[in-house]
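One protein chain omitted, others in place.
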Amino acid sequence: MLARTFLKIFIFVLVVVGIYAYVGQLVPQFEEHPPKTRTITAETDRDELSDIGQELLRGKGGCLICHKDSETGNTRGPDLRQSAATAASRKPGLDAEAYLLESLREPGAFLVPGYPNMMPSALKPPANLTPAEIKAVVAYLQVLGGAESTAVVTVEDVEQSKRVAKGDHRGRTLMDQHGCTACHKVEDEGGEIAPDLTGAGARFEPDAILRKLNDPAAWTTPNFEEGLMPSFAEAPPGDLHEIVAYLSGLAGKSYNPTGAASPWSHEGVRLGLVIFIANGLMLVALAWARRRERREAAQ
Amino acid sequence: MSARWPERPATPTARALSQTYKGVLKVSLLLVATYVVAQALSGFLPAAGYRDLLGLSNRTAVWIVAELHLMFAAFVLGVPIFALITEVVGVATKDRRYDDLAREFTKLLAMAYTLTAVLGCTLLVLFVVLYPKFTAYMHGLFKPTWALYLTLIFAEVIFAYLYWYTWDHLQGARKRWHIALGVMVNLWGTALLFIADAWVTFMMSPAGIDEAGNLTSLWAAVANLTWMPINIHRLLANVAFGGAIAAAYAAFRFLAARDDAERARFDWMGYVGSFIAIGAFIPLPFAGYWLGREIYQFSEQMGVSMMGGGFSWLWILQAMLIGSLFFAANVYLWLGMGRIPGAERYTKFQVPMMLILTLGFLVWATPRSIIATGSEMVAMGGSHHPFLGLFGVMAAKNTAVNVMILTTFFSFMLYRRGNRVAVVPWAAAGKAVQALAIAAAAVVVVGYGVYSYYVPSIVRIGYSVYQVTAVLAAMVVFVAIDIPLLKGAREIGPIAWGRIPARAQYALVFLAVTFTWLMGLMGYIRSGIRQHWHVYGRVADESANAYTMTHGDATLIVSGIVVAFFLLVAAVFFMAMREERKA
Partner (left out) sequence: MIRWTFFIALGLWLLVLVGLKLLIAPPIPASVLTLYLVMTTVAIVLFVMANEDRWRAFQAPLRAVFEGRVPRFVQAAVLIALPVLVMGAAYLRLAPTHDAPFEPRVVHPEPPSGFNLKGKRISVSGLKNPLRTDGPELAARIAEGKNIYYRNCFFCHGDSLAGDGHFAGVFRPIPANFRDVGTLSMLQESYVFWRVATGGSGLPKGATPWNSAMPVWQDFLSEDEIWKVVLYIYAGSGSTPRTWEEGTHAGHQ
């Protein structure tokens, strides 16, 4: 009887759930993917390269603050729609691609008549493009001018770009913010008072670097003064992890802030404490009840 | 209880304490095991930002376990709330039946606690193993709340087991101590819920962290924009959900009953359970509006993505589910009137009520973005139907749902007075005022509904508040008159509990399934609108499963979770029944 009732109800549940699931299939179906982060590699094809170039030109590059690539726009700089077409004839000895590359890297090398020398190099802030990104912009400019793009990104460009981008590592910025670079040198920048940290990632495990940051007295590199380094235990842990990740990264080690340090590292103690107290309380209460029980039995 | 272990010469207090200690020990061992497993796995597995579970996507694994944990947690947090209320009613009315009912509700809890804990621990291990980096980030932010959460778990377990095991001992003069235990259970339970909500809502509407994601204020992170609305929303939903599951249990027992006495008992339990479920369900949409408002407040983009963007289709599903709930609730009440002598006087109201409910449901479920073929679009002169378009907007839907709530309330009031005839001298006048209250509320709701088409949306949003207030006011007036009106009323005949068709019990099961599915769906929407973010706008989900899946796939997973939940619940029911047989 029980099993049959259960079966009947279960079939009823399945039918109701089935209807809901079916209706779920009737509404429009589409997947939404997170926005792609586009990276330029030597394999990036021509169309995509010029697409990325367009994005850079309109976005990160900030080119449209002075130039225009459509009917309307700013005219402080030359109209970019014409740039590729006239590029080949601008400077003797330079073809279109070479000229465009030069004008992005060293804008002052050749000035289009009628325009002042006011453009900063695209390699430097505010545009701060990488060599590979500059190639992408050139590819877009060529396409914009109605031609096939000839700009090709080489493995060398990509490598160079990576080196440039490294300066952007948050860990590096944080080292400036927390004052590390006042004493330490890292990647040829910084003070001389304390050891060069460029090779620290190779010499120490990430955990060790983190320990040193939290407790500078743990050890001191020979030939350097002891007790000089302040403790960073009060600094946000996220920042410290980021710095350790950066230093380890210089040595080619990938540091995942969680892989080494277990997420529950200190929680074990707390957990044990809570369990201990809860069990202890219960045992005390039980003992009290038993004693009272015995006393009652004795009476 | 005292008859169960006659060989053990323990006093009731000692016995209750030792049973409770068993529960505490169980939870302790479970937590230690979780800790050891999590530690061992995160030490043993290679470092990674994300991991897969044996080929199953990390997101689906966490989703299923989290939702199941949430459902059981909702059950074990919701049931004590109305068990306590029922118990207090029993004390106040000196009606022994209420105390038995409250005991029956509580009996379902003991086993459900264990399952909740097991699911919670599994979830924790899954978080640590599948999302190590993000879990560590969250853990770092919310460190103090973790310790508090652990402490509260023990407090909750201790009081919940004591509440159950001292039921028979703490009767009569000692009843108030038992009620105090019940209050404690609910206090700790609510605190647990609030803490867990802080983590969840932080992910939706982060606050209290700087640009780099470092904590600046723990309190700001906890008390973020959506924290309180989710707390209230979940508290109400837990009661509704607990009531619906308890009613389904009663329906199951009714259908499997061997004699009339048992049938009568579980018929009554089913009725009370469904009453609690519907009662807690009625204010739920308002809590939902508040939550929606806070989401818009936090991020317009998130709000539009939820209501008007990709997720808008799921609200059509939600409308269908809620409309079905109203239908099922009314059908159950009307079927129940068949066992009340004298209720046939009110059968005539069923035709207009069904008409109103159906029309309300039609408006409520009319999609905003209509699926139409090219030629249909040309015929409509746009992607909006000139006539149906009027029903697609929020103004119409607010009106429809308020009218449906009012109708269901009226249905219930008719049920209440089924076998009673008011004898007070002012009966006719009282009834007239009641009718007037309902009519006035209906006029206000429909009036504002129509008028809101002529005002800008910023004003229109305010109107829904008036509509809600009108409905609530009408309910209060109606009940305030009803209680003295029916005082000492003449009874046409006693309610024949147990004499109800089996399909009424299926209506109760339907309520439970629909509530559960609705919860799964709403949970998905709440979590899904974060899209490819772990913490919205701050910490991106960089795993392969960061994409938003199709609605079809999502509903299939929700359906799977619901079926799994009911299988687990069935196991709990069987355990509860076995205990009963043993006794």
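Order of writing sets the labels: A and B. Residues in every chain begin at 1.
Just so we're on the same page, contacts are C-beta pairs under 8 Å (C-beta built on N, C-alpha and C of every residue); 3 or more make two chains touch, one makes a residue touch a chain.
Treat the numbers as computed from the prediction; the structure is a model and nothing was measured.
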item	value
Visible chains in contact with the missing one	A, B
Hidden partner chain, touching residue among B:F361, B:F515 or B:W533	B:F361
Selected residue (touches chain absent from view) among B:V89, B:V118, B:I179 or B:V393	B:V393
Given B:G78, B:P132, B:G270 or B:G323, the one touching the chain that is not displayed	B:G323
Sole residue of B:T93, B:S217 or B:Q297 that reaches the chain not shown, by the stated touch rule	B:Q297
Residues of chain B in contact with the chain not shown	205, 207, 224-225, 296-301, 304-305, 308-310, 312, 323-324, 327, 330-331, 334-335, 338, 347, 350-351, 354, 357-358, 361-362, 365-390, 392-393, 453, 456-458, 461, 501, 503
Missing-partner contacts on chain A, residue numbers	27-30, 32-33, 57-59, 62-65, 68, 70-73
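Just so it is clear, only the chains that are shown with their structure count from here on.
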item	value
Mean-CA-position distance for chain B and chain A (Å)	40
Partner chain A, residues of chain B touching it in the complex	9-11, 13-14, 17-18, 20-21, 24-25, 28, 31-32, 35, 38-39, 42-43, 46-49, 128, 132-133, 135-137, 139-140, 146-147, 150-151, 154, 158, 210, 212-215, 251-252, 255-256, 258, 310, 313-314, 316-317, 320-321, 371, 506, 509-510, 513-514, 517, 531-532, 540-541, 546-552, 554-556, 558-559, 562-563, 566-567, 570, 577
Contact footprint of chain B on chain A as seen in their complex	1-2, 5-6, 8-10, 12-14, 16-18, 20-21, 23-25, 27-35, 170, 236-239, 242, 254, 256-264, 267-268, 270-271, 274-275, 277-279, 281-283, 285-286, 289-290, 292-293, 296-297
